[in-house]
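Every protein chain of the complex appears in place save one, which is left out.
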Amino acid sequence: MAEVGIIMGSTSDLPVMQDAADILKEFGISYEIDIVSAHRTPEKMFDYAKNAHKRGIKVIIAGAGGAAHLPGMTASLTPLPVIGVPVKSANSIDGWDSILSILQMPNGIPVATVALNAAKNAGILAAKIIGSSNAEVQGKMEAYMESLKAKVLEGAEKVKTQG
Amino acid sequence: MAEVGIIMGSTSDLPVMQDAADILKEFGISYEIDIVSAHRTPEKMFDYAKNAHKRGIKVIIAGAGGAAHLPGMTASLTPLPVIGVPVKSANSIDGWDSILSILQMPNGIPVATVALNAAKNAGILAAKIIGSSNAEVQGKMEAYMESLKAKVLEGAEKVKTQG
Amino acid sequence: MAEVGIIMGSTSDLPVMQDAADILKEFGISYEIDIVSAHRTPEKMFDYAKNAHKRGIKVIIAGAGGAAHLPGMTASLTPLPVIGVPVKSANSIDGWDSILSILQMPNGIPVATVALNAAKNAGILAAKIIGSSNAEVQGKMEAYMESLKAKVLEGAEKVKTQG
Amino acid sequence: MAEVGIIMGSTSDLPVMQDAADILKEFGISYEIDIVSAHRTPEKMFDYAKNAHKRGIKVIIAGAGGAAHLPGMTASLTPLPVIGVPVKSANSIDGWDSILSILQMPNGIPVATVALNAAKNAGILAAKIIGSSNAEVQGKMEAYMESLKAKVLEGAEKVKTQG
Amino acid sequence: MAEVGIIMGSTSDLPVMQDAADILKEFGISYEIDIVSAHRTPEKMFDYAKNAHKRGIKVIIAGAGGAAHLPGMTASLTPLPVIGVPVKSANSIDGWDSILSILQMPNGIPVATVALNAAKNAGILAAKIIGSSNAEVQGKMEAYMESLKAKVLEGAEKVKTQG
Amino acid sequence: MAEVGIIMGSTSDLPVMQDAADILKEFGISYEIDIVSAHRTPEKMFDYAKNAHKRGIKVIIAGAGGAAHLPGMTASLTPLPVIGVPVKSANSIDGWDSILSILQMPNGIPVATVALNAAKNAGILAAKIIGSSNAEVQGKMEAYMESLKAKVLEGAEKVKTQG
Amino acid sequence: MAEVGIIMGSTSDLPVMQDAADILKEFGISYEIDIVSAHRTPEKMFDYAKNAHKRGIKVIIAGAGGAAHLPGMTASLTPLPVIGVPVKSANSIDGWDSILSILQMPNGIPVATVALNAAKNAGILAAKIIGSSNAEVQGKMEAYMESLKAKVLEGAEKVKTQG
Partner (left out) sequence: MAEVGIIMGSTSDLPVMQDAADILKEFGISYEIDIVSAHRTPEKMFDYAKNAHKRGIKVIIAGAGGAAHLPGMTASLTPLPVIGVPVKSANSIDGWDSILSILQMPNGIPVATVALNAAKNAGILAAKIIGSSNAEVQGKMEAYMESLKAKVLEGAEKVKTQG
């Protein structure tokens, strides 16, 4: 049973969205991936969003580009937190369209929006959410953040040595 | 039986959207008005969009603000042409959010987008669409366009006289 | 006799605008293509726009880039619905210039604007407009939308199998 | 003991941020409010962010305007999920500065960004996060979403009756 | 016989465009004012633009808001230099629409664009153009520029005295 | 003796600005080209701008990128009309910086701004300005505009034949 | 003898720029205020910028709106550090024009740009610059930063008490 559901509007979003899956795997959090298009498979989106929490999903990550309606529509149909990933698709206007379509949700229906193409951060945010009621995952998050620090310090050392 | 369905996400959009109804009345085209929120009444939106053409509706005008999903979601559920009106709501980012959320639809699901707050133009566009297969309405459109011209020429005359 | 007139400001717009023709062919809707520049052949534009409906044209699709005046000027001269395609031309400012020049028409003269470079969607919108008074075309639209769904579901299946 | 920590950069953000507290009260979720400025009280921010999870806080809501660093800096110091509220402050450039300063976080350090001034949505998102491991809160969320629906349907009824 | 033709799309542009007339009067340059709408009186625009140079007009100043096509369309129909004034109309998107619709003209058809609402500068530019072949007007321009300097120096003196 | 002075901030602007010279040559209008940097050779700019009209120059074309001050500063020092060409330089923010630095001049000091990188149009505008008091040049302009039309019509013919 | 020179393009900028003077007075740093317009008094600007360091000025603060050339032009004429204050003037396009005209200086000629209308911060930055070689001023800066902290903590206390 998956804890995180990763959905996206098109298979062309997969190269970006795969990062969410990869980081969740690192945290040992189970996930599922599916293609769910708000505009081309609206009925599937309804079913997915209405039933995810009943199947044990705790967080939904939804990525889409252009006039990106999948994250917001999903959020309107589920009591679960939905993380939105604005994808910079072809013919996007520099990503502004997907960012604003996901971020500027009306009162009542929030989407937890992350940076443009930042599926990795969506996965980390999902882990932080799960960690907020799971001490083991939260502990892994603290370790992960320490590892980020270590990498930067190591890079800093190299710069000093080479400089 | 209404030929044009005017829907909007919230009663707060009514002052803007009323212009669509008013101009349709001028053209003698029947219409209906309803509040259909993509995010708060998604089931009603599904029903509305899936059945509109069965009830004789020929064109749907949908207005919404912020992350405006109503026009695009409606378009994904109906074979009818959908006209989208970006509404500049409170906390909108100068209207860019509603414009891009409505305009930048993916391939397969177009929305006929008009200018910010331009519900009147949405009504005129609906009349042009109906007129494309109805000589009487098209004749009224030609007369309407002549009347616009007459008003400008009259204004020009006043400017010259006063100048 | 063509039902849809596809015009554009320059032969350099053809690679984008061809998509409109291709999808209309799929729907079995007749069309004609012409180069009509608002700025370099204004008289031809006048003639084209004033007479299109007399020749049986039901919808005009007009594409242009930069300070894109062709869709709006055409709309001011015809009782027909005009669909505007903002083309991202060289030296365009990320497409904002063509979008705003086409979208932000004044009251009285609407242009049905589609997404940046979305000539395919312009063709589909034309088919939806024709279908609003033609049951056969509307039926084809329903089938087309089902085929979009099928393709997404098929892609979803592959993702699940590979994942 | 509070479950949600609401912090903001300045008392001038309080009128916006109060909405987060109000909606949490509706959900019966305990919260605390504090002024923590990334730029003027960086040491307090460090202490707050490093210790919040040890005090039982499960979600942090951080609001700030202009070059808004509080949400991102807090996120860099805590394993908890941080929800960022871009506040449209005086001399803000239409809110773009606070949105981008909060949203565009680098890989490793996500902030769950909500719409401009959308502190109410930040509160609802916090409730959804808590509800993902708390059936009672999740049940309240489902009821809340039903109540939104009911209000829209009621408004729709009035529009129909008056129209 | 007027040397400068001032035209605008609507009587609502007159409060902005009057500044062009006022400064031309200061320079003793003759002008005429007319309302010429590209979208509502396209035929009048054609006539005006095609014949202006035959009536002795040397420069055309054209102001318009939103999807502002009047300056560019006029420029496409006349061998005269056309100065475009982007007017920030109601429902304009902060003026970006009128600026880009006037500025971003394709190769072959330039419009001399001035700042948003800067009809006064349009008048001064017209005077500079006329002055380029008229020593008397050029002399007045030099005197005008000296007077600007004198006013600033006077203001500077006051600031120093009060400071 | 040159009638048009073409200046630019850097030799790196020459590939763009050469278009102005080429089209002026087509019109048989004499010109000179010089590198004049507002920021690196401010004294040369002063000399150039203060004396151009004394040497017989009738129009100055000034191109610059980024925080482009050359056109506006030149305009502040000469009674001549100055045409500004926003150049999209490396590290430019999509050209917005050069456009706004040239276009948004304060009252009293206009710059005739053309489209991004549109040096060709700057040359044509200079020819239109010179033509406003020179019947021969104005006649050439009419012929040039006819030639643009002919090229479009020829292209249209090819599209029809190939279609 | 003044250590900081505060200049601005127009007396209308004084209400914004006065904040720079007020904070410098708090730090006990001497200053002078003058109106120096890049576009209307270019000669005065030249004199001011070329001689400021000879008169003992250590930092120049320059404020301007629209196509704001004063900070950059001053920087091109002085070896002193120049702090630029983008002023949001009337008819400014939301301040973007002044920000980009000041910020995006070419290589070789930096301007230390502060936030929109942030003359107070320009004064504080000047104090930090002077403090970098003046232990007394640097000490005051540390005290000032402590006082900011104290005010925030006091505000935080009130919020907690009232909450």
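In this document, chain identifiers A, B, C, D, E, F and G correspond to the written order of the chains, with residue numbering beginning at 1 in each.
We take it that a contact is a pair of C-beta atoms (placed from the backbone, for glycine too) under 8 Å apart; a residue touches a chain by one contact, two chains touch by 3 or more.
Only a predicted model underlies this, so the values are computations on that prediction, with no experimental measurement involved.
Enquirer: Any idea which chains on screen the missing one touches?
Expert: When the full complex is considered, the omitted chain touches A, D, F, G.
Enquirer: Identify the residue among G:59, G:93 or G:156 that touches the chain left out of the display.
Expert: Answering carefully, the residue with contact to the hidden chain is G:59.
Enquirer: One chain is left out of this view; which of A:15, A:56 or A:155 touches it in the full complex?
Expert: Result: among the candidates, A:155 touches the missing chain.
Enquirer: Touch as defined at the start, partner being the missing chain; which of G:17, G:35, G:87 or G:122 qualifies?
Expert: With G:17, G:35, G:87 or G:122 as choices, the missing chain is touched by G:122.
Enquirer: Considering the entire assembly, which residues of chain A contact the chain that has been omitted?
Expert: Interface with the chain not displayed, on the chain A side: 88, 94-96, 99, 115-118, 145, 148-149, 151-153, 155-156, 158-160, 163.
Enquirer: In the whole complex, what residues of chain G lie against the chain that is missing from view?
Expert: Its contact residues with the unshown chain are 53, 58-59, 76, 79-83, 99, 103-116, 118, 120-122, 124-125, 128-134, 138, 141-142, 144-145, 148.
Enquirer: Please output the residues of chain F touching the missing chain, sorted low to high.
Expert: Residues in contact with the chain left out: 10-11, 14, 21, 33-37, 40-41, 44, 66-67, 91, 93-94.
Quick note on the criterion: only the chains that are shown with their structure count from here on.
Enquirer: Identify which chain pair among C-F, A-B or A-D reproduces the interface of D-G, meaning that over half of its contact pairs, matched by residue number, are the same.
Expert: It is C-F that reproduces the contact pattern of D-G.
Enquirer: Give, as an integer number of Å, the spacing between the C-alpha centres of chain F and chain E.
Expert: For chain E versus chain F, the centre distance works out to 18 Å.
Enquirer: So the centre of each chain is just the mean of its C-alpha atoms; given that, what is the distance between chain B and chain G in Å?
Expert: From the centre of chain B to the centre of chain G is 49 Å.
Enquirer: Approximately how many whole Å separate the CA-defined centres of chain C and chain E?
Expert: It comes to 34 Å between the two C-alpha centres.
Enquirer: Please list all residues of chain F that touch 2 or more other chains.
Expert: In chain F, 76, 96, 99, 103-106, 108-109, 111, 115-116, 118, 145, 148 touch at least two other chains.
Enquirer: Quick one: which chain pairs are touching?
Expert: A-B, A-C, A-D, B-C, B-D, B-E, C-E, C-F, D-G, E-F, E-G, F-G
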